Structure formats: structure tokens, C-alpha cells
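If you scroll down you'll find the structure; I have some questions about it.
Only one protein chain is missing; all other protein chains are in place.
Labels run A and B following the written order; every chain starts at residue 1.
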Amino acid sequence: MSSDPLAIETVGLGKCYRSTWGLRDCSIDVPEGSISALVGPNGAGKTTLLRLLMGLRRPTSGKARVLGRPPAQEEDFLASVGFLAQDIPLYRQLSAAEHLRIGAHLNRGWDAVAAEQRLAGLRIPLDRPVASLSGGQRAQVALSLALAKRPRVLLLDEPLAALDPLARREFLTSLADVTVDGDVTVMLSSHLVHDLERVCNHLILLTASRVRLCADIDDVLSDHRVLVGPRRSTAELEHLFNVVKATQTERQSRVLVRLDGPVLDPEWETSEVGLEDIILGYMSQDDTLAAGPLSLAGGVA
Amino acid sequence: MSSELLKQAISFQLNQASGIPAYLQIVQQVEQALRMGTLRPGDQLPTVKQVVAEVTINPNTVTKAYRELEHAGLVEGRQGVGTFVLRRPQGPPPEEQTRLARRLERWVETARTAGVDDQAMEAMLRSLLRSAADQGVA
Partner (left out) sequence: MTYLIWRLHRVHAIVAAGVIVAIAGLIVPSGIAIANSYHHAVTNCSINHLGCGDIGGIVFGSNGVFTSLVQDLAMAIPLVFGILWGAPLVAGEFEAGTEDFAWTQGVTRRRWVLTNLGWAFLVAAAWGGALAVLFTWWRGPDNAIDGPVKFIYFDVQGIAPIAYTVFAMALGIAAGALFRRVVPAIMTTLVAFVAVRIVTALYFRPLFAVTKNVSALASTPPLSYSLGQDILGGSNTVACQTLKCQAAHGAYNHISYLPASSFWPLQGVESGIFLVLALALAFFTYWSVTTREA
């Protein structure tokens, strides 16, 4: 169990919309200073989780703590937690400079100079209406605004979605740069595991409104293996291992497993597996296999 | 053609497909630069900020890599200033390395003539190294 202080923790957090649960029984720990990838298919609950953490929605069950306190409509909280919604909300007719001026009036502790320098460094014009900027430039403006209030936690909902590869790379570089001093904890959701893997050191995986993984990425990589061996029945496999996904042919079983210790049976050929494949393995499970949340931090949940 | 001139001693690259952890790639690239003489004792390693800006990588990864190098006695971190090279890694000088490389070339030619393809050669080398590591050989 990491001894770092936690920037974000939730216990049994859940949100019900009319008849469906957008998020259920969500318990996560996010260490301070980390960059977390929040990953999962559409409708898995990523947006719900981020909005609950920002206090834009209220939980139906469980609780959340961000920087040690529940999210609230209070100026202290709003000053220390930054949020960047999907669709990059900006006033289309206003320029970046005007957004900065608005931000200065709405926030205490506003660092406009750093934001301007940042945007100048990215060669983004400050005086044109943001509607005339490219998607990547708008994302950078929105990020600069979110950072200008010097938040200690930054929550981003699919910030990479509308960006081309170069813009994505620049955005992720900016995020990584922000955490160099160690004062900011970042959580961003995305589908693009390949890009996230460079910059994120923590992973939260949601499928079907539940948490499947919440751990450091290094731990995820070292704890998962693909085992190939002679055909066994599904029941046998589940008895032997923590199976994430099993592929069977007539002669062979290939299983993605989460290990508790070394595999001693020489019949199994072990190989490492990349993060994207691990995540896809969890995402292709149906709900019957995974009965509850898994947490790698501190062992089996 | 696009080119960048960076104000740092060496530049890095991350190969996500290689299966080698990111921090280890940084360590290896620093060690290689030391061996080749690109980095000399007293030189400053790129700052964490500089590496992040170039490679788009988590700052902790860089910190971890530099700590490994510090552990191995190759570099020294000075609080508030940066990380500086102490010495070259132990190992043969460039001339010896070139000699070894030529011997390897000859082996590769021999193996190819014998009908061993590249992948088989790689697998052979990998399992040799793994078993050597398991036996505790440095």
C-alpha cells in the first residue's frame, strides 16, 4: 500500500440516474503527485466519476474525498480543484485574453502571467475569438485557464478526444510538465491508452459502471501475465488463477491472469503483456466473471 | 525537414513498443552516451523538465531513472542545481567494444549461413542473457 498521501479517495461511491447506475461501488485511491489514466469504454462511468469528484453531481451512495474533504460548492474547494469538461467549454466569441481576464475576476490566486507565457510559448494567439482557433489550440487555452488558478488537483474529461496526434502529444507534454514540481495531481480520462501510457503512472479502469483496476501502472504491468498451455476447462482455470480473460482453442488455453506469485507449473509458458492488452482484456469481460472491484494496491480486494 | 536544437547535452527517445520499461530506457541511453563519450564526467544531465518537454513522459520516470544511475554511482544529484555525471560506466573502452562488435558480426554471418534466421538469433541471445541473469552472473 503506497504511503503517499492521497489526493483523491472514494469509498463505495455510487451515482444512480433514474433507473440506471452510472457508477457503482467505486472505491479508488489516487496518490498525490500522480498522473492517473481513467480508462474504460463509453458509458462506463468515467464522466460520472469525474463530475462527482468535482462536486458537479451529488453521490447516491458512498463518499468521495478530494484533498481530504468532500467535494462542495465552496470557494476553497473550487480554488483548489480544476476541471476541464469534454467539449472544452469556452465562450466562443471571447478571446483567450478575455477568458484570462474573466478568470482573474472569478478566482483568487490567479496566475495570468504564467498562462500568457505558456500560450505564447505554444504560439497561440491571445486576441482572436477562441472559435477561430483549432481544436488543439482551444484545448491548450482551456488547460491554461484550468492551470492558472493553481489547482492542486486537476480533473480532465476526455481532453484528447478531438485532438490530432501532434496536438495530443503537446497537450500531454504540458500536463507532464505541470506535475514536475509535484504539487499537482492529475486525473484524465481517455480511450487512447497508447498516449496515456507515456505520461500516466497510475491507472483506474472502469467497465460497466464499476472499478476493475486501480493501481500504479508499473504494478499492473508486473502483476499481469499471459499464460499459454495445454487446454484446460474454464472452471479449472478460474480455480488455478485470477483469470482476466481466457481464450481457448481445441488444444490450447491462453489466459491473461493477475498473478499473486510466480507460476511454478512448467506446462505454462509465461509472457509479459502490454498495458493496452491488459486493459482490453478487462474490458472484454462480461459481468459474470468480475464479481466486484479489484484493487492491486495492497493485494486482492 | 524539421530540426530542433536543444540546450541540453543529450536527447532521449522512448520506444513504447520495445517492452523495456521507460525508466530503464532512459538509464540505458545515459549509459550508452557515457560509453560513447557524448557525456563526460562533470556534464549536467538534462533536467527533468527538459526530458519531459522532449519525450512526453512522466516526471517520476525521469526521477526514477536518475536515481538508478545515482545508485550505480554514475551520476550525482545536487539539490537545486541538477544531476551531474560522476564517471563512465565500468566496461570495456570503445576500442574493445568495436572488437567485440566485429566478433559478433562474424558469428551472425556464420549463423545465417547455417540457416538460422534473425528471430531465432534474437531468441537465442535473449534466453542466454536471461539464464545468465538467473544464475547471478552480472
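Heads up, the rule we're going with is that a residue touches a chain if its C-beta (ideal position, glycine included) is under 8 Å from a C-beta of that chain, and two chains touch if they have at least 3 such contacts.
All figures in this text were calculated on a predicted structure; none of them were measured in a lab.
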item	value
Shown chains that the omitted chain touches within the full complex	A
Hidden-chain contact residue, picked from the options A:Leu94, A:Ala112, A:Val263 or A:Leu280	A:Leu94
Residue of A:Ser19, A:Gln73 or A:Thr249 touching the missing chain in the full complex	A:Gln73
Hidden-chain contact residue, picked from the options A:Ile8, A:Met54 or A:Leu133	A:Met54
Contact partner of the left-out chain, one of A:Arg24, A:Lys46, A:Arg118 or A:Lys149	A:Lys149
Of A:Arg108, A:Arg128 or A:Arg231, the one touching the omitted chain in the full complex	A:Arg108
Touch list for subunit A against the chain that is not drawn	51, 54, 56-58, 73-75, 78-79, 81-83, 85, 87, 89-92, 94, 98, 101-103, 105-108, 142, 145, 149
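FYI, only the chains that are shown with their structure count from here on.
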item	value
Inter-chain centre distance, subunit A versus subunit B - centres from mean C-alpha coordinates, in Å	31
Subunit A to subunit B touching residues, read off their complex	33-35, 169, 172-173, 176-177, 179-180, 182, 194, 197-201, 218, 221, 272, 274
Subunit A-touching residues of subunit B, taken from the complex the two chains share	14, 16, 19, 21-22, 48-49, 52-53, 55-61
